[in-house]
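All protein chains but one are shown in place.
Order of writing sets the chain letters: A and B. Residues in each chain are counted from 1.
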Amino acid sequence: MTDATTENAAFFVRRETLPQEAAPLSVAGPLAWVRANLFSGPVNTILTLVCAYIVVTSLPEIIRFYFLDAVWTGSNRDACLAEKVGRPVGACWAYVADRFQYFVYGSYPVTQRWRVNIVFAMFALGVVWLLWNNAPLKKLGAFFFFVLLPISAYILLLGGPGAQNLLRYLIIATVALAGVYMVLSFAPSLLGFYTGAAQLAVEHELPPWKRFYRPKRLILMALVAFGLIAILDQSIGLPRVDTGLWGGMTVTFLIAAVGIVFSLPLGVVLALGRRSRLPIIQLLSVIFIEFVRGVPLITVLFMANTMLPLFVPQEWSPDRLLRPLVGVALFAAAYMAEVIRGGLQAIPKGQYEGAMSLGLGYWNMMRLIILPQALRIVIPGIVNTFIGLFKDTTLVTIVGIFDFLRTIEATLVDPTWATPTTRATGYAFAAIFYFLCCWGMSRYSISVERRLAAGQRR
Amino acid sequence: MNRFVSAALAVAATAAFAGGAQAQTGLLAQVKSRGQLICGVGPGLAGFGIPDAQGNWSGLDVDLCRAISAAVFNDPAKVKFIPLSSKDRFTALQSGEVDLLSRNTTWTMSRDTSLGLNFAGVNYYDGQGFMVRKKLGIDSALKLAGASVCTQQGTTTELNLADFFRANKLKYEVVAFASADETIKAYESGRCDAFTTDASGLYAERLKLGVPTDHIVLPEIISKEPLGPVVRHGDDTWLDIVKWTHFAMLNAEELGVTKTNLDEMLKSENPEIKRLLGTEGKFGEAVGLSNDWVVRIVKHVGNYGESFERNVGANSLLKIARGQNALWTKGGLQYAPPIR
Partner (left out) sequence: MTTIPTEPVQPGKASLLYDPKIRGYVYQLALLAVVGFLIYSAASNAIENLRAQKIASGFGFWHNAAGFDVNQKLIPFSASGSTYGQAFWVGLLNTLLVASIGIVLATFLGFFVGVARLSSNWILAKIAMVYVEVIRNLPLLLQLFFWYNAVLKPLPNPRQSIELPAGILLNNRGLYLPDPQLEPGGSLIVLTFLLGLVGAITFRYWARKQQEATGKQYPVGWIALGLVVVLPFFVYLLMGRPITFIYPELAGFNLRGGIQIFPEFVALLVGLTTYTAAFIAEVVRAGILAVSKGQSEAAHALGLRPGATLKLVVIPQAMRVIIPPLTSNYLNLTKNSSLAVAIGYPDLVQVFTGTVLNQTGQAVEVVAITMAVYLTISLVTSLFMNIYNKRMALVER
């Protein structure tokens, strides 16, 4: 009986011991690693050889072209022409060096470029402030980045009477606010002093200037920023620089920054709208989000460029640079809304219920409980959207804005640097720029993801 | 706090929109109160409208804007130039973003009638031509059978090109690009055998090529391209000003009034010159300008001939002959009605 069974299943049963296999040559060390990871079988060996061939043939060529044979200095194309130099010429970095100012500032007047530099510095400060995890006073940083920076950048970059008027209004408004707060922070203690009914809250123990300083930092910072700009305006002057002259990385960063500053709040609103229980609000949000996500950015830009001027009264005709800015901000907002919606959906119901049981209303619940958690979860998604946005800024080229890529393209038709290798150099420079920015952002998002995951692990 | 921020943003937004916050009075009054003329020009066509490294514009079309600025403000620099691509130019003018378009724009019936625009004259008689490489060894556009032709999309050029090859029953392949830069780049790289645009543009674009002498402009002119300044419908005074600024420059040339001899000419007894320079009659005031408006134009910009030679003619890199653009007295087409 048993025999019969084994007979039938003989396929799987071995009757005799196999001869012992020879000990593996090594299971550790570089040789074993090479064998396990590169030559573990015939298919793998072939793949390895093919890949190695690709690397060996292309990598030295790239290094030779971009470094060894490259030309680093020169003032016109003669420096990069093989006939003139008398040796094979690779990348013409001299061209990048020569045109670097143009790549950064576009046609922004040379004497006014310090204004762009200040904005760049403020932008860098804001970015570091917000992104660096241990930076102090994050709320102040957010205020700086989302409110002060756009206003200052607008005044500094554009200048002219309009901006100066705005600056004057802002200073008046800020001073007035500061006055109000000043009175408010002094008044109770003065009152208490005279009435004798001292309220001994910790807050009131502080000297008045500190009391003013602590909660009202925002106003103080605004006052300082506007004051500094006003001093600049008075001493050096901020003549108007038309947006038609702006260009290069300035415009690229400007579009990206405007996209970020406006799309995030707008995205939050749209995401909340989409999750709302009120049918009309939900419907409108869904229509907007799905419409924008369903069409290419380029058609949105075309629409902003050709149709926006039609939709507003004639005398309002929006500035040529403002149009794509509006388009990009709305476009990014729709994508941002979907990312944030993901975060909102990931918040467990208990959080909502907990907040409601504490008696918080909708807005307080969102502001204090839900959004801080939801936004935190989706930081990687938000950063990824920013990466997409940053790459998409190049599309404004097509509607005639001189962004960084466009300045590269424009120099490629300039006979001063017309050499066979200029194009490869220009594109390589553009690639390095975009890669560093995008890759940096994606690294950041990965590190945030890790940190968040660490919090989840417990 | 929030209200403050939103108020600030609202102010910022209004300020950003304030490109052309104008009352609905005449355009001349608006220009005067603004203290600046806003002129739509080409994004960079050598000889007609191109900014130098410092952002100073020059060119034949630019000179017309400067002449109007000189006539209105006695200062040729009170012009803001807005570079416009061929795709955006009409929308920009229609929407009031610019006061006039002086940007080698072809005067056609449909543009004049159905786009709500008025052409104020012809400051350059042009025609569409072809540029090819010298080494192709062809001397006529009729030998372009089977060729690839690069052109800019959204222009009359694209339509004329189709007409020409259709009329001559020649096969060809069109490669259309959105910008002039892309087009000339594609031609230079050999994507196309021929490059077509207005003849003036061919000469101007040729300067952008690595070795300009390697390329020749074929003799055929396949279309009429009268290029001129354009204004919106609805403000006839403004149209008159633009039109007569151009005519004044022509008349000045015809009467021999130049930048250099202006002071002597002011003393001239010739009644035509006296009327031109405003020493007799009140012709300037009739269009809302001062009577010495032509003096201002000639002093700051020069007459038409001077502007032509400086920008596109013998004294420029383009070296285009006067040809059709000579005065009618010299066998050309430029003819201005008299001032009287």
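Convention: a residue touches a chain if its C-beta (ideal position, glycine included) is under 8 Å from a C-beta of that chain, and two chains touch if they have at least 3 such contacts.
In this text, all values refer to a predicted model and were calculated from it rather than measured experimentally.
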Considering the complete complex, of A:Ile347, A:Leu360, A:Leu375 or A:Ile398, the missing chain is touched by A:Ile398
For the chain that's not shown, point to the residue among A:Tyr66, A:Phe302, A:Tyr352 or A:Tyr444 touching it. A:Phe302
Selected residue (touches chain absent from view) among A:Val110, A:Ala124, A:Leu137 or A:Leu310: A:Leu310
Pick out the residues on chain B that sit against the missing chain. 86-87, 90-91, 94-95, 114-116, 136, 144-148, 153-155, 158-159, 161-163, 165-166, 172-178, 182, 185-186, 189-191, 193, 232-234
May I ask you to list the residues on chain A that touch the chain which is not drawn? 36-38, 40, 44, 47-48, 51-52, 54-55, 277-281, 284, 291, 293-299, 302-303, 306-307, 309-314, 387, 391-395, 397-398, 405, 409, 412, 420, 423-424, 427, 430-431, 434-435, 438-439, 442
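Keep in mind that, in the parts below, only the chains that are shown with their structure count from here on.
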Report the inter-centroid distance (CA atoms only) between chain A and chain B in whole Å. 41
Note which residues of chain A are touching chain B in the complex, please. 107, 109-110, 147, 150-151, 154, 162-163, 165-166, 169-170, 173, 177, 218, 242, 244-245, 305-306, 309-310, 312, 314-320, 322, 398, 400, 409-410, 412-415, 418
Could you please specify the touching residues of chain B with respect to chain A in the complex? 1, 4-5, 7-8, 11-12, 15-22, 24, 43, 51, 54-55, 80-83, 85, 87-88, 91, 95-97, 178-179, 181-182, 184-185, 207-210
